[in-house]
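Structure below; questions to follow.
Apart from one protein chain that is not included, each protein chain of the complex appears where it belongs.
A, B and C are the chain letters, set down in written order, and residue numbers restart from 1 in every chain.
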Amino acid sequence: MNLTKYILQIHCPDQKGLIAGTTQVLAKAGANIIDMTQHTAKDIETFFLRAVFEIEEENIVEIERHVQTLEKHLQLNWKLFNTTKTPRIAIFVSKTDHCLYDLLLKHRDGVLPCEFSCIVSNHTDLGPVGGSFGVPFYYVPSNQDKSIQENRFREIISETKTDAIVLARYMQILSAEFTQEYLYKVINIHHGFLPAFKGAKPYHQAWRKGVKIIGATAHFATEDLDQGPIICQDIQRVPETVSIEELVQLGKDIEKRTLSAALKLWLEHRVFVFAGRTFIL
Amino acid sequence: MNLTKYILQIHCPDQKGLIAGTTQVLAKAGANIIDMTQHTAKDIETFFLRAVFEIEEENIVEIERHVQTLEKHLQLNWKLFNTTKTPRIAIFVSKTDHCLYDLLLKHRDGVLPCEFSCIVSNHTDLGPVGGSFGVPFYYVPSNQDKSIQENRFREIISETKTDAIVLARYMQILSAEFTQEYLYKVINIHHGFLPAFKGAKPYHQAWRKGVKIIGATAHFATEDLDQGPIICQDIQRVPETVSIEELVQLGKDIEKRTLSAALKLWLEHRVFVFAGRTFIL
Amino acid sequence: MNLTKYILQIHCPDQKGLIAGTTQVLAKAGANIIDMTQHTAKDIETFFLRAVFEIEEENIVEIERHVQTLEKHLQLNWKLFNTTKTPRIAIFVSKTDHCLYDLLLKHRDGVLPCEFSCIVSNHTDLGPVGGSFGVPFYYVPSNQDKSIQENRFREIISETKTDAIVLARYMQILSAEFTQEYLYKVINIHHGFLPAFKGAKPYHQAWRKGVKIIGATAHFATEDLDQGPIICQDIQRVPETVSIEELVQLGKDIEKRTLSAALKLWLEHRVFVFAGRTFIL
Partner (left out) sequence: MNLTKYILQIHCPDQKGLIAGTTQVLAKAGANIIDMTQHTAKDIETFFLRAVFEIEEENIVEIERHVQTLEKHLQLNWKLFNTTKTPRIAIFVSKTDHCLYDLLLKHRDGVLPCEFSCIVSNHTDLGPVGGSFGVPFYYVPSNQDKSIQENRFREIISETKTDAIVLARYMQILSAEFTQEYLYKVINIHHGFLPAFKGAKPYHQAWRKGVKIIGATAHFATEDLDQGPIICQDIQRVPETVSIEELVQLGKDIEKRTLSAALKLWLEHRVFVFAGRTFIL
């Protein structure tokens, strides 16, 4: 008997019997639930469920059929992921390499269950890094019309069978069309503790305000710059005597671990987006 | 229809179908699952489940019967808590009052779902605090035989219908007999980051070692002093220029919030003890 | 020989010889430097120095004379504090008591080197707390013209010889005139991680944004609501499944320790305000 591992994500208006109902659907189809997490956000009366289960491949259609039946009745939003299909992730970078290295090294360490399909950059500097880790590198200069540039992105995404994009300190703004097209499939790292320090030079802003703690925020890129749903945040206390330049350096450790952590959550299908924010299960 | 809220705790050797099985038992008895958390500790192949559900009071026996049937078959350890029965907690103190106040204030704020049955102390100093919060105060001096003292504890526990004890900086050691009698029902706060600084004067030990971060540990009191299962820990960075006395003061904030947090986890029936440690669900 | 402990605060444009110059002035007057901290903020080319020293009371005028001589020449800003004059602090509260208790208990514990001159409130609820800690309580209702109310504050400040004010979750806005009059002498606790969540209901804002970490900010009250210089901040990770109400409760621990810590820094004369922010030495 050959079992496949699937992950089911559900969210819907809260109502009685949702957990019992879901487990029954899975049980009937012969699925073995390995892991199940559930949360009801009472403030918005919404139910979230993530179930990891093993099933004989041929029986998965039965589950899909059952869930579809419930869909209208319960106003169900659901997604089903076959974990044997490894997501292919593109990494977009500019010149800074700390996030890129952290992703590549953690991936090689087995922490990030994905393949890196390509590295895309508006500079050539980090090409050799791609080379030494065996990830194809694409140079797409930014001194051209943004629509031409983004069409090139679409080609690369298609060629490399890319499922999602990680902006690892990519210093260009993506168009509203592009982020809409790949909605909740583009993860950005903002080097500030959103929603406080949007826009450019967040560490400079933080220093000028004299904040005592800085942070980094991994979020989905949306058309509202630095306002997409937050996936992951981390912080570090600011030594009082730090200069702006030292603050920038300090921030890099937070940035890289926050971005890697966000990608990991996304790859494990733990991220739900609802009511303008995420819920992580 | 008058529903009662219950919490079911289960842990047992990991095996297929545990989640589906449990939800079926609950569904059959007409229970509505509100919240369910489950975790499988792969390193020890053990399954943990906590389910919160509402049910008509008369149907709870059906669930008990079903779970008992599974007990032997699945080597099930289980407990069922009726949440309408508010636990009665005794607070043991000596002279220091920061943990006592934190517990009393958080309780009054509605954060801790319990009643404080009494305050017990080997000093009279904190009697007035009991008075101003309306909690009966018992003075049990420590200059007597420990067995006499602990018999007095047993009487007080019985008189005040106490379910569990919180040692809120109580500076006396309980006997092995006593901690065994109330196993996993006595929560202690150790003012050190266990297992590092057992025994007396942990902040002095920490200062002498030059540790850069101190912590507090809430744990169950067992016969092995400061070695009982850890429920909750918290830390704080040590400013390099701190004296031992300042370290002691610094630690108090961590102690009080850690102890209150541990009691809250226990009252919500989130604490499982297995294989010499806790699992918090 | 009867020595008095003083604290000297200096800040001025950075230039050569400032440390040597200052220590010479102190040495000449027979002062014994106990503790000296210095920081040059390179980004704004400004020098900050805090020196703690002991001196025969009669010689302090010599130091004042010397420093005044340097004042124009070096564009020196300076303050000199006699540590035997214990600052008298008023606590303003509304109905919430967690910050009030934390201040009173830490004070009794010897952590806060001040006297509490009075508790002022727009409600009568917390009067008994004042009573049990022996701090006079003044009820100044808010259902009257703000200028009448603030004149009453001025009277109380005068009667009780108050040096500074701590707003311990005081839920009224002070006028621009009042905050200007007591500039950098009114410390507020904002229950959000400024500058992110200004204004009302910051935890509600935080929950809606789905931030993963919340914080509290102690800052000087100025005419720009929630924009005064930040003194102290602290944070706590937000469990993903938390409700808004639980978030509010969670925040209280951070609020109280952040406010007490800010007051402590201010009492130790460690807080410098320059260029719209603080520098803590």
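Annotations
Just so we're on the same page, a contact is a pair of C-beta atoms (placed from the backbone, for glycine too) under 8 Å apart; a residue touches a chain by one contact, two chains touch by 3 or more.
In this text, all values refer to a predicted model and were calculated from it rather than measured experimentally.
Among C:Gly17, C:Gly110 or C:Gly134, only C:Gly17 touches the chain left out of the display.
From the set B:Thr84, B:Asn143, B:Ser158 or B:Ser243, the residue in touch with the chain omitted from the display is B:Ser243, counting the whole complex. Considering B:Phe53, B:Phe116, B:Phe153 or B:Phe279, the position touching the chain not shown turns out to be B:Phe279 (whole complex). Touch with the hidden chain on the side of chain C covers residues 16-17, 19-20, 23-24, 26-27, 32-40, 237. One chain of the complex is left out; on chain B, the residues touching it are 39, 41-43, 193-197, 207-213, 215, 229-230, 232-235, 240-241, 243-244, 275-281. Listed by residue number, the positions of chain A touching the unshown chain are 97-98, 101, 105, 109, 111, 128, 132, 249, 252-253, 257.
One rule holds in what follows: only the chains that are shown with their structure count from here on.
If you average the Cα atoms of chain A and of chain C, the two centres end up 41 Å apart. Multi-chain contact residues, meaning those touching two or more other chains, do not occur anywhere in chain B.
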